[in-house]
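Excluded from the complex is one protein chain; the other protein chains are retained at their positions.
On to chain A.
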Amino acid sequence: MATKFRQPQWLKSNGFAPHVYLFRNIESGQVMYSQTPHITKYQIEQQSFRPNWENRKPSKRRDLWRPMAVAQFDSHEKAVRAYNALVELKYMRQVSKRKEAEALRKRNQFQQIWYFGQYRPTWAQESVSDLTTVLDELRLSSKIYWDSLWRKGDDKYWKGLEVEHDELDKVSPREKFVALNEVEQKWKEEQEAAEAEQQPQPAV
């Protein structure tokens, strides 16, 4: 499923919702984007552009990856555009605009990216900021399900964006994929209801 890049048509015909999934590594705080509610070696390989000692290539251990947010878009095309844009922004942060990105990060006393143990909160915070950039630059409307609304940050960052915030069901980490499936199911039901409304009523 999530082992290669998927075109909008493929996602549509295989019953996937127009979502972009943000998975967070609870050990290092790194975030990976995915088109389907899974996280595999593909995303990790594809989105680790320049691993270094501060931004290591994370392991694919499934217990370490938790959903951080699910961004829902109006269509599969838009979802894929948003996904591409997020990955590109990540590339900019790691490669092409590295200095710019480094200047924005919080530092410790040794001028390293602030960390506690192996955890660097900046990765998750940057991905939230990238999400706002994508919505703003591509003029997309979205509904975002957060694992905790805490992560969304201050409302001022979302001002002027066509965005709705919601919270994922609080479940134990073992059931995280069930919560994601429920969001997908919800989208399908809404879609079916909208289609039923659009169809002309048969004449009596």
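Quick note on the criterion: a contact is a pair of C-beta atoms (placed from the backbone, for glycine too) under 8 Å apart; a residue touches a chain by one contact, two chains touch by 3 or more; residues count from 1.
In the analysis below, contacts and distances are computed from a predicted model.
Student: So which of "Anaphase-promoting complex subunit 11", "Large ribosomal subunit protein uL29m", "WD_REPEATS_REGION domain-containing protein" or "Sm-like protein LSM2" is the UniProt name of the chain that got left out?
Tutor: Of "Anaphase-promoting complex subunit 11", "Large ribosomal subunit protein uL29m", "WD_REPEATS_REGION domain-containing protein" or "Sm-like protein LSM2", the absent chain's UniProt record names it "Large ribosomal subunit protein uL29m".
Student: Among A:25, A:122 or A:142, which one touches the chain that has been omitted from the display?
Tutor: Going through A:25, A:122 or A:142 one by one, A:122 is the residue touching the chain not shown.
Student: For the chain left off this view, which of A:45, A:100 or A:189 is in contact with it?
Tutor: In the full complex, the listed residue that touches the missing chain is A:100.
Student: Of the listed residues A:74, A:137 or A:190, which contacts the missing chain in the full complex?
Tutor: Final answer for the missing-chain contact: A:137.
Student: Going by the contact rule already stated, which one of A:10, A:49 or A:157 would touch the omitted chain in the full complex?
Tutor: Touches the omitted chain: A:157.
Student: Mind pulling the chain A residues that touch the left-out chain?
Tutor: Chain A touches the chain not shown through residues 81, 84-85, 88-89, 92-93, 96-97, 100-101, 104-106, 122, 125-126, 128-130, 132-134, 137-138, 148-154, 157.
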